[in-house]
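Our next item is subunit A:
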Amino acid sequence: MSHDASPRVGLFATCLVDLMRPAVGFASVKLLEDAGCVVEVPMAQTCCGQPAFNSGDTEDSQDIARQVITTFETYDYVIVPSGSCGGMIKCHYPELFEDDQDWAPRAKAMADKTYELISFLIDILNVSPNAAQFDGTVTYHDSCSGLRELEIKDQPRKLLNNVSGLTLVEGKEAETCCGFGGLFCVKYPDISEKMVDAKVDDIVASGADTVVAGDLGCLMNISGRMQRRGIDIKARHTAEILADMADIPAIGEPVDEV
Partner candidate 1 sequence: MSGKALILGKIKSNLNRSDDLKSRAEIKNRIQAHAKGLIPKRGELPQAQRVALFCKEAQRVDASISELNGFNEIPAAVSDYLRDHQLPAKVKIAPHKELVDLDWDVNTSLMVEQGRGVGDDGVSVSLAFGGVAETGTLVMASGPETPTSLNFLPLDHIVVVRANEIAGNYEDIWARIREHQARTNAESALPRTVNWITGPSRTADIEQTLLLGAHGPQRLHILIVSEAPQ
Partner candidate 2 sequence: MQSTSPNFKQNAKDALKDDPLQAALGKLTNGFPIRRLEAAARLPEFEDLRDAARDIKTHVLENLDLYLEAYEEKVIESGGHVHWCQTAQDARETILKICKDANAKTVTKSKSMISEEIAVNAFLEENGIEPVETDLGEYIIQLRDEPPSHIIAPAIHLSKEQVADTFREAHDDLDQDRSLEEPRALLEEARAKLRTKFLGADVGLTGANMLIAETGTNVLVTNEGNADLTNNLPRIHIVIASIEKIVPTLEDATTILRVLARSATGQDISVYTTFCTGPRQAKDLDGPEEYHVVLLDNGRTDMIGSEFHEMLRCIRCGACLNHCPVYKSVGGHAYGWVYSGPMGAVLIPNLIGMEEAQHLPHASTLCGKCESVCPMRIPLPKMLRKWREKQFKAEITAKTARWALKGWAWLAKNPKLYRMTMNLGVAVLGQFAPRGRFKSLPLAKGWTSKRDLASPAGDTFLTQYHNGPRGDQSGDLIRRGKIR
């Protein structure tokens, strides 16, 4: 792949970003374009197939994966503002087609060019986004897939540290699961509650006024619980802050009508 020409990036927004927080999609586009990419957002995208995959519905996950691969495989890179969806494509698509002569190479090719957004900016493009401004004390939550499947740990912290006005504080349990786990949180709500409470307590103990992560699933889970407990700490996606778009309402806060 030539780096002289601008890389052609297909943005896989993810169903949660698409549905619940488009600002993250716009922030992703901005960050990628500022870094010199040509960005496209194909209309044919829906879901990465993870709910089916994690539920053991292999057939449906394969069908969905084939569709994703077909839609995105012509791009130089496929970028995902989510550790769990990114991990699904990068780590599990090849697994899904292990025994499929035709799709195994296509899945591998797709996996090789798929990256989570923040890891792409640092590990591949080696860029630092334009100076953003964010006055606040932030603690970062490591989402499990991002951390353990995609090795995202230092990259977001590095970028957040460069944001002027932002103080980064580390939670003792930053790497501990927040209890979302996709369908887990609705199948085993009592256990999930215990886990999210532990996470929220850790965020409170860190002294932060904002929790940031690269996964909307985690963020909705954590912010939903904080709001239920009456805790006034905000939740934002890393991309919003880095793209200097963090003056919009935080997750779960009302959006003013135009």
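Regarding selection, all candidates are chains of the complex that A comes from, given by their letters.
The definition used in the following text is that contacts are C-beta pairs under 8 Å (C-beta built on N, C-alpha and C of every residue); 3 or more make two chains touch, one makes a residue touch a chain; residues count from 1.
For clarity, every value in this text was computed on a predicted model and none was experimentally measured.
Participant: Subunit A in this complex: which of 1 or 2 touches it?
Facilitator: In this complex, among candidates 1 or 2, subunit A touches 2.
Participant: Under the touch definition given earlier, write down the residues of subunit A that touch candidate 2 in their complex.
Facilitator: Per the stated touch rule, the residues are 13, 15, 17-27, 29-30, 33-34, 39, 41, 43-47, 49, 51-58, 60-61, 63-64, 67, 95, 144-145, 148-149, 175-177, 179-196, 198, 220-221, 223-225, 227-228, 243-245, 247-249, 251-258.
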